[in-house]
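All protein chains of the complex are present and in place, except for one that has been dropped.
To keep things simple, chains are lettered A, B and C as they appear, and every chain counts its residues starting from 1.
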Amino acid sequence: MAHEKPIQLVVMVGSLRRGSFNAAIARALPVLAPDGVTITPLSSIGDFPLYNFDLQQEGFPPAVTAMGEAIRKADGLIIVTPEYNYSIPGVLKNAIDWLSRLPNQPFAGKPVAIESAAPGGYGGVRAQLHLRHSLVFLEAHTFNRPEVIVPQVNTKIDPATGELTDPATRGFIADQLKAFAAYVRR
Amino acid sequence: MAHEKPIQLVVMVGSLRRGSFNAAIARALPVLAPDGVTITPLSSIGDFPLYNFDLQQEGFPPAVTAMGEAIRKADGLIIVTPEYNYSIPGVLKNAIDWLSRLPNQPFAGKPVAIESAAPGGYGGVRAQLHLRHSLVFLEAHTFNRPEVIVPQVNTKIDPATGELTDPATRGFIADQLKAFAAYVRR
Amino acid sequence: MAHEKPIQLVVMVGSLRRGSFNAAIARALPVLAPDGVTITPLSSIGDFPLYNFDLQQEGFPPAVTAMGEAIRKADGLIIVTPEYNYSIPGVLKNAIDWLSRLPNQPFAGKPVAIESAAPGGYGGVRAQLHLRHSLVFLEAHTFNRPEVIVPQVNTKIDPATGELTDPATRGFIADQLKAFAAYVRR
Partner (left out) sequence: MAHEKPIQLVVMVGSLRRGSFNAAIARALPVLAPDGVTITPLSSIGDFPLYNFDLQQEGFPPAVTAMGEAIRKADGLIIVTPEYNYSIPGVLKNAIDWLSRLPNQPFAGKPVAIESAAPGGYGGVRAQLHLRHSLVFLEAHTFNRPEVIVPQVNTKIDPATGELTDPATRGFIADQLKAFAAYVRR
């Protein structure tokens, strides 16, 4: 195990809220990763304009180009997202729409893991289903299971620090990261 | 028939591109509507910022408030949208996410019809499936069929005028509008 | 309220197992229904053969014809189903496929409510999403919300009697039935 190839993963967060529960999960990932796996946050998808082909024709925004390059250079991508209205947030879909138009489309052939969290009882499970469909079109290699679905996420974040402290959640995230790392290394 | 209650419908377009095929379809709707049905465009969803709960806390953007009010006052809503990456555009989902947070949520109980168009062979059929899921959460009364799905839409728009001229497409849109008007009047 | 039109609902169960948790929920419905609402079980979908158009050509099986007639005569339908492999059970879909081919298709214009239960944490929420898509094609008037999703259903059934005893679950089912009755009566 000590000799396994080091891998670099990047993380995209689907919410823009400063106190985002999903951002808290994303911040916990580097520590929960197995040995040899480095996890780095991507920039905020809040830096992207609303997608408009006319705007694209004038040149891709630098934030889009930079994120595409960061995804391409990574060995794999983790998307951590809330669910809005039984689907992924528009802001996350907007980021995907921009990135999908880049030359040398960055999701193609890229291993992708999905994590979702919500205050409700179903933890974003519906959003994950929709996101998987988009990733088929984008030719990502989407990791199946174990899934990371975090219901009642508000009870699993320390209100004082805003960090993910729930041991069970940390445990199954660590399990997914280990399995995803093996999937990336295949 | 002459005595049927006049109804007012509004139209939301899921693409921001100036030459949008879906915007062309939306522009054709008023003329294709049956007697007694008035169809009015909503403002552009391009006027909405990216959804962010922190921003919402500072007060809903005026464009969001105004569109919510226009939907509430209408007897029904038509959403005309392209498909991006096997789902609805992020910009459309972003608009729905904003509107869904308004007090007196404007989709609740509102009759909604869906139309989609795409240059490819499947005309946005996958986007329609995802959109229907969001509308369940929003308690819209989503119209079933006849569906309006317009594949190869680029061949159905007059390149000189940018208007929808294909007679078959105009015909099945008129059929949907007639059936949707009956659904709204129930 | 005392003068509201009495309505008759029928229930279809998506599992064939004798000790089915979903069948237990279905059995609880008549007692949980509001005044003026009668709920009657449909026959078992286990009486249907595997769908085969060649078989249909020889004549619809009597079990299919009878269930179609029972649905047509009812004011509304409740489907209570487990989730298998992130979708509805094949046996339930098989029943729907047979019924959908009947002349005077029985789901058309019929109010339909969905309930799902599963031993896992997500209670069949994914199955509900798929079922809603089929019901669009079938032109059912599918009720939106409140949804009935029963996670950890095995803890909510009395192991001695096999009946649904969990008060919270009984409560939100009663809430749905009341709202569905109003939807049916519109």
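We adopt the following convention: a residue touches a chain if its C-beta (ideal position, glycine included) is under 8 Å from a C-beta of that chain, and two chains touch if they have at least 3 such contacts.
Nothing here was measured: the structure is a model prediction, and the numbers come from that model.
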Legend entry - Omitted chain's touching partners, listed by label: A, B, C
Legend entry - Sole residue of C:S100, C:Q152 or C:T165 that reaches the chain not shown, by the stated touch rule: C:S100
Legend entry - Absent chain, residues of chain A that touch it: 129, 132-133, 136-137, 139-141, 144-145, 186
Inset, instruction - Could you please point out the chain B residues that touch the chain left off the display? - result: 86, 121-123, 125-126, 129, 149, 151
Inset, instruction - List the residues of chain C that touch the chain left out of this view. - result: 15-18, 46, 48, 50-54, 84-97, 100, 126, 130, 133-134, 136-138
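Here is the rule we go by: only the chains that are shown with their structure count from here on.
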Legend entry - Approximate Å spacing (C-alpha centroids) for the pair chain A, chain C: 36
Legend entry - Inter-chain centre distance, chain A versus chain B - centres from mean C-alpha coordinates, in Å: 30
Legend entry - Set of chain A residues in contact with two or more other chains: 86, 126
